[in-house]
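Of the protein chains in this complex, one is absent; all others appear in place.
Coming up: chain A.
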Amino acid sequence: MTAVTAVTDHTDHADQPGDDDARKKDPGGEIVRKERSGREAGHKEKGDSGRGAREATEAGSGGGTGSGSGSADSVGSADAVGSADAPGGWDDGLIARRVSATAEGQARPVQETVMDNRPPAVAPLAYDGPLRSRLDALRELVGLSRTRLDSRTLAEAGQVLDEAAARRRLSGQHTVVAIAGATGSGKSQLFNALAGVAISETGVRRPTTAAPIACSWSDGAAGLIDRLGIPGRLRRRPLQSAEAEAQLRGLVLVDLPDHDSAAVQHREHVDRILALVDAVIWVVDPEKYADAVLHERYLRPMAGHAEVTFVVLNQVDRLPRDAADQVLDDLRRLLDEDGIALGEYGEPGATVLALSALTGDGIGELREVLGHFVAERGAAARRISADVDAAAVRLWPVYANRRQAGLSEEARDEFADRLADAVGATAAGEAAERAWRRNANRACGTPWLRLWRWYQDRREPATGRLSVRAYDDEEATARQRVEQAVRTVAEQASDGLPAPWAQAVREAAVRGSQGLCEALDELAVRAGTPVGRPPRPGWWPAAVLAQAAMTVLQVVGGLWLLAQIIGLMSPNLGVPVLLMVIGIVGGPGVEWACRLAANGPARRYGAEAERRLREAASGCGRARVLDPVAGELLRYREVREQFLRVSGVTGGTGVTGVTGVTGVTGVGASAG
């Protein structure tokens, strides 16, 4: 048993003046520059068979002893350290990492990928029909949305398009698989085990691998590796053996640096390359498989990429047999909680394996799975497809409406009503009706009543009639009502739309409403004032004649009686009294009958006046406000259809694939 090595070395720690600076920097990045003299004993079991290759690696340090430190790549890290932690939010000086810092990563809805019915792609790399159409739709979507959304929102979609195009130009024969994981998990060991050669340096110093290394099993992958930005001196070939070559033909394996050490530059490498490779093997070990960084930073955001994800529990040789199963189950549970579909029972999803790169336990199985995976040659397309899915999910809030959007018929009617109110159509109609009736009454009324009314008018100050003149220059339309009407209709039209499009609809409405008031003013003058005298019904002369006859009867009866009283005529009370009574009763009778008869035409006249004004107003409103709004909604519908295509749901057949997305039916052509 090893004796305890309690090292309590109090090195001469001079009080550094730049302590604060040193604190900000990451020690990990700098320490790799230190010259190490000893050669790691570690778990390195492969001999020096890859020596020549390694010498190339160590060109920077000039050492052929195998103890190189890859300094060429790590020098820059010290500079990049200070600020690079910010996006992750783990370098804020707090002891505790709060939930909120990572909450946005978890809230994202998980979307099922739609790709089962797609035939495997054939070489050279060509995307199959559905994926191609989705990419086209995405391109169109980005183009259509550029004026409405800020470029930051569209940046990810643009990047997906760029990467898809870039990948498409390159070899379809190859599948690029990256090995990622925490420091000390044994990425490089697994890499070496798969390659059969000690290509990548392994060791106990943490972190070990500082720069990505690529290994290609067949020729023609140079373009792919160029795309990853891996320089020529870091490219290797596996151990030449016919059997291994046949199995993994077309594989390009990339060994990544760690993602969790204090060396920030490593994390940048990882983040950059993970976005470019076709598939990822995540290497975890029993000690670190539950690290928050791994799950929150990488696995959860990439949950949609389950089909191109392998999760490998390394170092099972350090665990007792049953404990290994336990840990593997726990790992599966964690992955499930991350939202990663597990490829069990033949379902598409992530592959989870336990192995030991040290003892070679389980390597064969991984090799086999990897061989099948590579032979399918579908990984690149699946990855792009998953990227498109992720972009669609990310864009979901700016395209999907919560409920049926569009202008309902009621909203249009309400708008017309409000505009009619603003120009006072109802009041104008009523006024016209009453004026007509008044005229009729005046014409058909008994002369005595007219006399009395004339007297009344003279007694009362004639306020109203004074103002009747000279109001052409006034603002006849109620501005506030127009403003409110436009606001309401814009609100109704944009209700349920995602924010940018709702804004666009509102802007369209407001833009259209400029000058609407003036137009309505003009229109009220044109359509509101009746032309000339109100028309009279055909029975009018008859009524006037009858009223006159009644008056004549009264007068004749009265004169007759008068003549009898004077004695000019023989006394005969019967006939003149009868005449007078007929005249006296008949006069109001005729007037009453006329009033009854005038009701209909008066109402029609008033309604006609109201209708004219109302129609003119609503026509004006439709042309200026509703049509632009409907146009804007139409544009939104177009974009939405593209979005549905991007989401993998075909526009016509239904929208069940994406949760919460409902169809747009009410968006619409203006009601003619």
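Basically, a contact is a pair of C-beta atoms (placed from the backbone, for glycine too) under 8 Å apart; a residue touches a chain by one contact, two chains touch by 3 or more; residues count from 1.
Quick note on the criterion: contacts and distances are computed from a predicted model.
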item: Complex member absent from the view - protein name from UniProt, among "Septum site-determining protein MinD", "ATP-binding protein", "Dihydroorotase" or "ATP synthase epsilon chain"; value: "ATP-binding protein"
item: Hidden partner chain, touching residue among A:146, A:372 or A:434; value: A:434
item: Which of A:292, A:451 or A:562 contacts the chain that the document leaves out; value: A:292
item: Residue of A:205, A:235, A:367 or A:635 touching the missing chain in the full complex; value: A:205
item: Of A:422, A:444 or A:561, the one touching the omitted chain in the full complex; value: A:422
item: Residue among A:160, A:180 or A:478 that touches the chain left out of view; value: A:478
item: Residues of chain A in contact with the chain not shown; value: 1-13, 16, 19, 22-23, 26-28, 30-31, 34, 38, 40-42, 85, 90-101, 182-185, 204-207, 260-264, 285-293, 295-296, 318-320, 323, 326-327, 330, 334, 421-424, 426-428, 430-431, 434-435, 438, 460-461, 463-468, 471, 474-481, 483-484, 487
